[in-house]
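Note that one protein chain is taken out, while the other chains of the complex remain in position.
Chain nomenclature is as follows: A, B and C, assigned in order of appearance, with residue numbering initiated at 1 for each chain independently.
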Amino acid sequence: MSVAAPARILRSARIPRSAGITRLRREGAIAPITAFVVFFLVYVIINPELLTRFQLQTAANLVVPLALVALGQLLIVLVGGIDISIGAIMSLCNVVFATQLEIVPVPVAILLAVGVGLACGLFNGLLVAYGGLPAIAVTLASAFIFGSIAREVLDRPGGGITKAIYLATSGELLPYLPVSLVWLSVVAVLLWLLLQRTALGRHIYGVGSNMESVRAAGLNARLTKLLAFGLSGMITSVGAMMLAASTVTGDPRSGDAYLLSSIAAVALAGAAFTGGRGSIIGTVLAACTLGLIGNLLFFAGINSYWQYVISALIIFVVVGLPVVWGRITFALKGRRS
Amino acid sequence: MTSSTVPASQSPAGAPSGKPLGSASVRQLGSRIPRSTWPLIAFVVLFVIGGLIRPNLITIDSLVGTATFAIILAIASFGQTIAVIQAGIDLSVPNTIAFSALAFLGLVAPFGPVGAFAAALLTGAVIGLLNGVVISKLGLTPIVTTIAMNGLLFGAILLVFNFSELTAIPESLLAITSAKISLLGVETAAVLPLGLVLMGVLQLVLSFTGWGRSLFVVGSAAEVARLGGLPVDRIRIGGYVLSGVLAAFAGVVIVGYYQQASATMGASYLLSSVAAVVVGGASIFGGRGSVVGTVGGALVLAQVSTLVAVLNLGANIQQLIYGVIILLVISLYGRRNSA
Amino acid sequence: MTDARMDAAAPAAAPEHPGAPDGHPSPVEALLVATDLVKSYGPVQAVQGVSFQCNPGEVLALVGENGAGKSTVAKMLAGAVTPTSGSIVVSGRPLASGSVRQSRQSGVRCAFQELALVPDWTVAENLGLPDGAPYRGFSQKKSVVAAAELLETFDLPHIDPRATVGTLSLADRQLVEIARALAGRPKLLILDEASSALTPPGVAWLFQRIRDLTAEGGSVIYVSHRLGEIAEIADRGAVLRDGKVAGEFVRGSWTDDQLISLMAGREAARFFPDPPARTTDATALSVTGLRSEGVHGIDLSLGAGEILGIGGLQGHGQAELLRALFGAAPATADSWVIAGRSVSGTTPVRSVRHGVGYVPEDRKREGLALEMTVGENLLVPWFKAYQLGGRPRVARERGWIDGILAALSVRTRGPNELSGALSGGNQQKLVFGRWMNRARTVVLLHDPTRGIDVRAKQELYEAIVDLAKQGVGIVWFSTEVEELVHVCHRVVVLYQGTVIDELTGTRLTGDAVVGASMGLRAAA
Partner (left out) sequence: SDAPAGGGDEKFVIGFEQPLGGQAWREMGLASLQALANSPEYKDKVELKIVRTNDNDAAQQNAAMQNLIADGVDLILFDPASSSGADAAITQASTQGIPVIANGGPYDSEDVYVVSTDWATAGSTGAEWLLENLGENKNVAVLEGLAGVPLNEGSMPGVTETLEKGGATIVAQDTNGWNEATAQEAMSNILRSNPDVGGVYSFLTGGQGVPEAFASAGLPFVPVVGGSGYNGEACALVKYDGEGLTGDMVFGQPAIYAKGLEQAVKLLEGEEIEKQQYFPPLEITNDNAKDYCLDDKPSNFQLGYDFPGLDLPLEDVMKYYSGS
C-alpha cells in the first residue's frame, strides 16, 4: 500500500490535464459547454451571416450583460443563496452610471457604479451572513428597496451615455472582435482566478457546500459569505454598465428582465442551487445560449413566442440529460461489479 | 468547586458579535409560541400601528377589506407553501394561474362553468405532475424546473389562447368570489370565507394526515424519508400536483374576483407568493411551514400596502418603505437557525 | 461534587483545583486549565460548571454517558461553541473563546464527533485550506503535493488527496479529520469519539499518532465510550455526568464497573448478553450471488431469530452489503428470498413493506429529520398517506413511543422535543428504536452502538436480543469485535467485497474475526 504512495506524489506533482476536466464535470460544466457548441453550430448553419462583423457585434452586445449578471448570480448560488434583487441592483448601477456621467469624469462614474453594486451586495450579505436570514427572503425585500432608489436617481430613461462610451464597450476592438467580449473575458478570467486560485475562492465553494464544516475548520464562514455577496454586486454593476452603454441610455427598469434570465442561465450552467458547485465557463456559455435563442428563431423564421418554449426545453434537456445519464451508468455499474 | 450558572446574556468578552445576545431568548419564546402565529402577531401589530396613524383604519370593514386582498394572495400562495414545505419551490405559479384562468374562460362556453372549472384544475394537476416528475425522477432542482416550466407556460399561453374568444365570467363563479355576502352581520366578499375554508382543510391535511407529515419528513431530510421506506418520489410528485391544482384554483378565483384575465395576470404572484410563504414563517430550506402561517404572511403584506398608502409619499417611496417593513418583519422571526 | 471514592483511588492525580474563578493559571506546568465551564442552550443545561486541567505530554480521557456534555466541553475548548460562562487558559494565556481560529492559533485542535470536513472539497483542500489567510493564492497542484506528503508522514497512503471528501467512507473521513487536526502539531489535541468508526487497526494507528504527539510534549483530550481504549491510552481521566464532573481517575486505578457506575450514577456492570436460544429454523432472509457497488457476489442465509454478525475492516463492503440488502443501493442477485417471498430486487419501500428494517450509518444525514419531534421521527416508517399523522398520531402511539424511549432510556424532554436537540448518542437510539416491536422479519444494523455510552449499549444489546427472541432475524455490522463475538450466533467476515470466512461456535473468537478481516482464513 504505502509503496504505491511515492508514485502518487509524483503523479499528483504534475496534475494530469484530466483533473481540470474532472473539476469541470464536478461543477456541471460539461453539459452547458456541449450544448453551446451544438447550439452555435445549428445557429451558423441556419444563419451563416452570424459570422459577419455586424452580426457578431450585435450578438455579443446582446449576451454580454446577461453573461455578467449571470456570473453575479452564480456567486450567490455558490454560497447556497439566490439573489432576487439582482435585477434591481442592475437597474440601480445602470442609472447611477448614466447619471454620474453627466457630472463626473468617466472613471469616477465607473467607480461610483461599482461602489453602489458593492454596497447593495454587502447590504444583502450582512443580513444573510450575520443576520442568519435566508437569502431569498432578504433579497426579495431589498429588490423593492434598490428598485425604488433606482427610480429616485433617474425617473425615466436618459443620462449621459456618449457615443464614445458606446464604442469603448460595444464597438469593435479589431475587425471581428467585439469589445464587449473582451470586457467579458477580462471579468470572467479575473473571477476564475479568484475562485480557483485563491483560498478565499475555495472558501466560497466550501461555504456553499457546508457552512458548519467551514466554520468548524476555523474559517470565517460568515465573512466569506459576505465577501461573495459584495463581489456579486460588483460584477452585476459591470453588467449594468455594459447594458447602459450598449443601449446608449440609463434606464431605471433595465434590470427587471435580468432576474429570471440570470437564474435560468445559472441553472443551465448546471450549478447546484444548494451551493458549492457551479462553473464560470458553464455560466458564460449558458448565458450565450439563452441570450441568442431569440435571434436564432428570427433567422429561422419561427414565431418568436416559441422562444419561451424552446428555452425551457433546452434547460430541461441540458440539465436533465447528465442526471439521467448518470443514473444509467450507475445502474450499469451496479449490474457489472 | 461549585457550579454557578450565569445568565445567558453574560457572554465572555471576545465572543463574536455574530449572534445577537437576545436571539437565544427570542428562540425560547419562538419555541413556546407556534411559528404559524408569529405572522398573525406581526399583522395585529401593523394593524394597530395603522389605527394609530388613521383611526378609521381600525374598523371591522377596514379589517375585512385588507383580509379580502390578503386571502386572494394567500390562495395563490397555498401551492407555494406546499412546494416550500417539501424543500422545493414553485416558480411556475404565475403562469399556472394565467393558464388555468384562460383555460377556464375559454372552456366555459363548450363545457359550462363546472366542466371548465374541472378542466382548469386538471391543467394545474398536469403542470404539477410534470414539475414533480422532472424534479423527482430526473433529479432537476425545483428552482430550475419550475422557472423553465413558467417560461414554457408563457409561450404556450401566447401560442394557444385566442384572447378575443374569452367569454364573459359565469355568474356561479362570481357568486363564490366577488359576490357580497354577510357573515355574522359583517359584509364581505365571498372569496374571504372561501379562502379561509380552504386554509382550514389544507392545514388539517398538512398537520394531521400521514401524507402531510411525510411531506414534512421529505422536506427536512429526503434521505431519511427514503431509508425509512417512505415513497419519496410519489410524495414529492403528489406535493407538486397539489401545488399545481391550488395555483390553478387561484387562477379561477382571481378571474372571478377581478373579472380580468390576461397572459400576464399571474406575473405579480411570482415574488409575492414566495414572500407570503416566507413572511408566513416557513423555512425556505424545507420541513417547516403552514398554510395558516401563509395566510398570516399575506395579511402582513396586505396590511403593509395599506399602511404605505396612508403615508401619501408618492408611489415610488412607498415601494421603498414596503421593502423596509418586509425586511423588518422577516428579521423578527425569519432566522434560518430558529427551529 | 468531585467523587471522593475516585480521588481516594488516585490521590496523586486528583489536582486541588488551580483555575480559581479569576482564572489565574497557578501550576506552571498545566497546559490547559478549564474553570467552571457552563454552557446552556436555552433551557438545556448542557454543561454546568466543569473544571479540569491537562498537563503537557499527558492523555486526558473524558468519559460519560450520552448527553453528559463531553462534546460540548470539547467544542468549547476548540472554540466552536462559546461558553455561557467560565474560563479556559492555555499555557498561561486565557483563550478568547468562541473562535475556532483563535483556538487553532493557540495550538488547540479538535477532531469533531460530527465530522467537520467540507464534502465538496478534495481531501487536499480540506487539509490545506483551513490554515493561513484567506487572501492568498491557492494552487491545487501544491496543495495535493502537500497533502500527499502529509498523508505519507501520517502513514495514510491509501487516501487519495484528490478525492472529494464526500465520496470517502466514514472511516476514511474520520482519518482525514484526525490527520487535519494532527497536521498543526497541536499543543493540545482533542479527539471527540475520533475512533468511533475505526476498526482495530485504525485504532492502533490512532494510538501510534497519539504516542508520537505526547512524546513531543503535546497533550491529548480523548473522548470515547470504548473503555478498552481508555484503559490503554489514557493517563488520567474525568467522568462527566449531567454536565458536571462526577469524578476523576488515573491510569490503572479503575475498573470498567467502577467507571460505569460512576457515569451512570449507580451500580452497573458491563456484560454482553448471550444470543437467545433459537426456537425455529425458519429462514428470514436468503440471498445468493448478491452484487452491487463494492459487493462482488455474496451468499447469505439468515434464520428467523438469528443474530448474524458482519465483521471486517472498513471499506470491504459491509456498508454496501447492508444498503444492497435493504434496496438503498441498486443490486442484483441470482436468488433472493425475503420472508418467504422470492424477489428479483428490492427498494426501501418494498423492504419495509416486507418487514425489513435498517439502521443506517450516518444518523444526522440518513437517520433523523432533525427539525421534527422525537415522536414523529420514531414514526417515520409508519406514516401511511391516508392515516392519521402528527400529534394525534403521536398521542395514539404514545404507549409504543414511551416504551421505546424507556427501553433505550433516551434522554429527552418527551416525544414532542425536537430530535435535533438530542445528543449524538440519544439520536442514535431513536434511529434504532423506530424498528422495535413493529413486526419486523429482518433488521439490518449498521454499527448501531457507534458513539453511544456503555449503559446505552447494554440497553441496545438487550433490545437486539429481545428482537431476536421475537423471531426477528438480525444482520449486525459492528466495528467492535467484542460485540460480534459475544452477542451474535454467527459472524461472517467480509474481505474485498466477498465473504472470506464464516465463524460459529468455538471458531467464533476475537482473534479469528480480526484475522479474517486481514484476509487470513483461520484453519477450521
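We adopt the following convention: a contact is a pair of C-beta atoms (placed from the backbone, for glycine too) under 8 Å apart; a residue touches a chain by one contact, two chains touch by 3 or more.
Keep in mind that this is a model prediction, so the values were computed, not measured.
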Chains shown that the absent chain touches, full complex = A, B
Touch assignment to the omitted chain, from B:71, B:143 or B:263, lands on B:263
Of the residues B:65, B:113, B:139 or B:193, which one touches the chain left out of the display?
-> B:65
Among the options A:249, A:262 or A:283, the absent chain makes contact with A:249
Going by the touch rule given at the top, which residues of chain B touch the chain that is not shown?
-> 50, 53-54, 56-57, 61-62, 65-66, 68-69, 105, 154, 157-164, 166-169, 178, 180, 187, 189, 254, 258-265, 268, 305-306, 309-310, 312-316, 318-319
Touch rule applied to chain A and the missing chain gives residues 49, 52, 54-55, 58-59, 61-62, 65, 148, 150-151, 155-158, 166, 170, 243, 246-249, 251-254, 256-257, 294-295, 298-299, 303-305, 307-308
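What we mean here is this: only the chains that are shown with their structure count from here on.
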Distance between the centres, which are taken as Cα means, of chain B and chain A, whole angstrom | 29
Distance from the mean Cα position of chain C to that of chain B, given in whole angstrom = 42
For chain B, jot down the residues that touch at least 2 other chains.
-> 283
Seen from chain C, its contact residues with chain A in the complex are 78-80, 99-101, 103-104, 112, 115-121, 125-126, 129-130, 132-141, 144-145, 148-149, 151-152, 155, 157-158, 160-162, 164, 180, 291-296, 329-332
Within their complex, chain C touches chain B through residues 1-2, 17, 36, 38, 40-43, 45, 48-51, 82-85, 87, 96-99, 102, 244, 326, 328, 348-349, 351-353, 358, 360, 365-372, 376, 379-381, 383-393, 418, 420, 434
Which positions of chain A touch chain C when the two form their complex?
-> 1-2, 4-6, 8-9, 12-15, 19, 26, 196-203, 205-206, 208-210, 212-220, 223-224, 276-277, 330-331, 333-335, 337
